[in-house]
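Report on one structure; see the data block that follows.
A single protein chain has been omitted from the complex, and every remaining protein chain is retained in its original position.
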Amino acid sequence: MTVIPTSEPDDSVAVSSTEFLAAVAARELAGKGRVFAGVGLPTLAVDLAKRTVNPFLELVYESGVCGAHPEGMAEGIADSVLVSGADAVVSMQALFGYVLQRGNVDVGFLGAAQVDRHGSLNTSVIGDWHKPKVRLPGSGGAADIMPNAGECIVVLRRHDPGALPAQLDFCTSPSPVRARASDPRAVPPGHGVATVITPLGVLRRPDKFGELELAQVHPGVSVQQVRENTGWDLAVAHEVTETPRPTREDVRLLREEIDTVRLYLR
Amino acid sequence: MTVIPTSEPDDSVAVSSTEFLAAVAARELAGKGRVFAGVGLPTLAVDLAKRTVNPFLELVYESGVCGAHPEGMAEGIADSVLVSGADAVVSMQALFGYVLQRGNVDVGFLGAAQVDRHGSLNTSVIGDWHKPKVRLPGSGGAADIMPNAGECIVVLRRHDPGALPAQLDFCTSPSPVRARASDPRAVPPGHGVATVITPLGVLRRPDKFGELELAQVHPGVSVQQVRENTGWDLAVAHEVTETPRPTREDVRLLREEIDTVRLYLR
Amino acid sequence: MVKPVKTRGLADAIAEYVEDGMTVALEGFGHLIPFAAGHEIIRQGRRDLTLCRMTPDLIADQMIAAGTVRKLVASFFASGSAGSLHEVRRRIERHDPEPLEVEEYSHYGMFCRYQAAASGLPFFPLRSYAGSDLPELNPQIRKVEDPYGGAPVHVVPALAPDVTVVHAQRADRYGNVQMWGIVGAQQEVVYAARRAIVTVEEIVDEEVVRSDPNRTVIPAHAVDAVVHCPGGAHPSYVQGCYDRDNAFYRDWTPISKEPARLHAWLAEWVYGVPDRAAYLAKLGDHWPAAVAVGERLSQPVDYGRRLA
Partner (left out) sequence: MVKPVKTRGLADAIAEYVEDGMTVALEGFGHLIPFAAGHEIIRQGRRDLTLCRMTPDLIADQMIAAGTVRKLVASFFASGSAGSLHEVRRRIERHDPEPLEVEEYSHYGMFCRYQAAASGLPFFPLRSYAGSDLPELNPQIRKVEDPYGGAPVHVVPALAPDVTVVHAQRADRYGNVQMWGIVGAQQEVVYAARRAIVTVEEIVDEEVVRSDPNRTVIPAHAVDAVVHCPGGAHPSYVQGCYDRDNAFYRDWTPISKEPARLHAWLAEWVYGVPDRAAYLAKLGDHWPAAVAVGERLSQPVDYGRRLA
């Protein structure tokens, strides 16, 4: 395994962790058709992707909005700016049943408190469900998105053994590995988590039933550092590249056109 | 069993069989809230009911129209006049699932080729289903309406042992008696057929699991005549009344305001 | 990379997506029946189709008479007010000129089959069939146990057509489809099908669609081709555009009763015209005078716009 630097120092610009993650996530959306976007960092990433690598990305929200064309930045998946001027607002049955469960979503964009080696997610609790240390938001649409979206991209704001543990405290949204283990006939149509973007690097899971492996390290991060901060013995891809830095234009768009009020940018 | 004449000879007016049936059926809708109306004779009956005994009867159609206020006579359950100016046009899932199957329809108004003693209906075939003597329209919504409407009213244009046989050629829409026989736990919420209006009289089924019994004979028809024209040994109510004739106003409304083009009136 | 424009000619779209032997759903519940598409399928000589329509209507009678259909999956075997479909009856009652395979449901049963496929489910539950003879002769109607202790529940299996064609009032060129009035099974059948063609009365600017996103019944992502086809639902109707041609429906009964007349009709009105525009021209003064409707506009609603 070798680390191959790919970014040019000349491109460098001082960026926050959020800006970095949003820019990396945006690039993952190149060539994708339809993305099921959550709120927060995904909002920044999909907007940036539309302004850079994928102008015709279709934004789908669990609130029923398909083909959003927001005039301002959405402060939630049910924001009125997603509705005004959208191509369609459909019923929840149409959205979750026909659009999602039927397999019309290419990419589900999720957050999580914990991700395990197979890309199962915990968004419910830290500790025991019955009296948890931290009560997290729960599934929302995540348990519905995971089996049914073509693939999922997860963005984590932390990379440490707590966020990437050997064992989840609770599995809210299972990977196909867990689904198959629960019942060999219950293989979901989707790939599950294909990509995890963290503050240290990018993990990928090329095999639907395989493990995450380290595919990219961010500038200044070593493979060793990523492995030490992961709760299991993280596999490493044959070639590990260095994550390209956000371009000056990425950063300008994020700051001056997308999140002008610094709602999500920190 | 005694026949009690109720109509006044002074009210009499020469009426066709269709006019008579429509007027009798309209009166059955007094005090009912919401009726699921088919096309043809039910169209005349619900319109007449709204103009006489029940001005606020809500008309629901399997096409999704709820609260129709047609400006002209509908030529089908999907006629554009039922849509323009209606209170609501809902999805098929809302209509069949939420309105009907949830139990929000008081009266289903059905036609049939055959009715048996328990009010099961055949609208599919005369003869063997695989190569029938006559291919009839089939269920349409009837098999959905029968178990789920509060009660059903059936209008028959013939009263003979072929239309009221001991055994149906095919059971499209089963009575609760047949449903329970198929599975004791499968008792439908609705009463099934409560009333059958024929050219000879009115049969009623007061018990959800009972048989039809002769409750009314039309003027000039004897109890014996009805029994002889029924394919089973028809029970007779303790008191049989004579069906009131249509009023002059009923007939005027049908001819001059409802079916001015004589589409259904014969 | 460009946003895909999906406008196509009808003949092109049918030629590309409809193949012999396919399962084809043409939906439209009394309203918006895709007659132009059905005629184009006949003209292109497709064979051995499994035709799915809740209410077969005249279009099924015509397609079956033309030898296009091997099997009919339906829930009502007559035409709304016009009575029997005589070609359908001849096939079923007398196997004349040959038998027609039939799979029969209730309306809600058919709709639930589309809903199941549209939802990526193997089946859909409903309460219609306890005690009916329908499940006995149709082994596709089955039961599942209620894991909450109630009575078993009937289910129908997913019906995922290879291709569907539906008709609507308007769409933008990307395929965002808006319809109003009776919407039938159109949304469900489009999501159920592998391919969807939508014929429309009008192609409108996307700003028209986007002024009222709740009116979009079928989002562009579910549509493969959108075809500008005015009058495409005649002799059925399009709410607010033209009314049902009841005279035409009534005339069909004597035509369909006699195979010779029926085939002469097909020769003249389907094979004898190249497309829907020619068909409408051939209707002459009858179109659109006999089916014109007056105006009754919806009152607009305000979607609002965020103030800067």
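The letters A, B and C name the chains in turn, as written, and every chain counts its residues from 1.
FYI, a residue touches a chain if its C-beta (ideal position, glycine included) is under 8 Å from a C-beta of that chain, and two chains touch if they have at least 3 such contacts.
Keep in mind the model is a prediction, meaning the values are calculated, not measured.
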Among the chains presented, those that the missing one touches: A, B, C
Contact partner of the left-out chain, one of A:31, A:137 or A:161: A:137
Contact partner of the left-out chain, one of B:18, B:43 or B:104: B:104
Contacting the left-out chain in the complete assembly, out of A:117, A:178 or A:245: A:178
Touching the absent chain when the full complex is considered, from B:18, B:43 or B:80: B:80
Residue numbers in subunit B that touch the chain omitted from display: 33-34, 54-56, 58, 65-67, 69, 71-72, 80-81, 83-90, 93-94, 97-99, 101-104, 148, 189
Residue ranges of subunit A at the interface with the undisplayed chain: 39-40, 62-65, 75-80, 83-85, 89, 91-93, 96-97, 100-101, 120, 124, 129-144, 147-148, 170-183, 185-188, 263
Where the missing chain touches subunit C, by residue: 120-127, 142-148, 150, 153, 155, 157, 169, 178, 180-181, 183, 208, 211-212, 214-215, 239-241, 243, 292-307
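The rule is simple: only the chains that are shown with their structure count from here on.
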Chain contact topology (line, ring, star, complete or other): line
Farthest chain (mean CA position) relative to subunit C: A
Subunit B and subunit C: spacing of chain centres that average the CA atoms, whole Å: 29
Subunit A-subunit B separation of Cα centroids, rounded to whole Å: 58
Subunit A and subunit C, separation of their C-alpha mean positions in angstrom: 40
Sequence positions of subunit B contacting 2 or more other chains: 91, 93
Sites on subunit C at which at least two other chains make contact: 115, 187-188
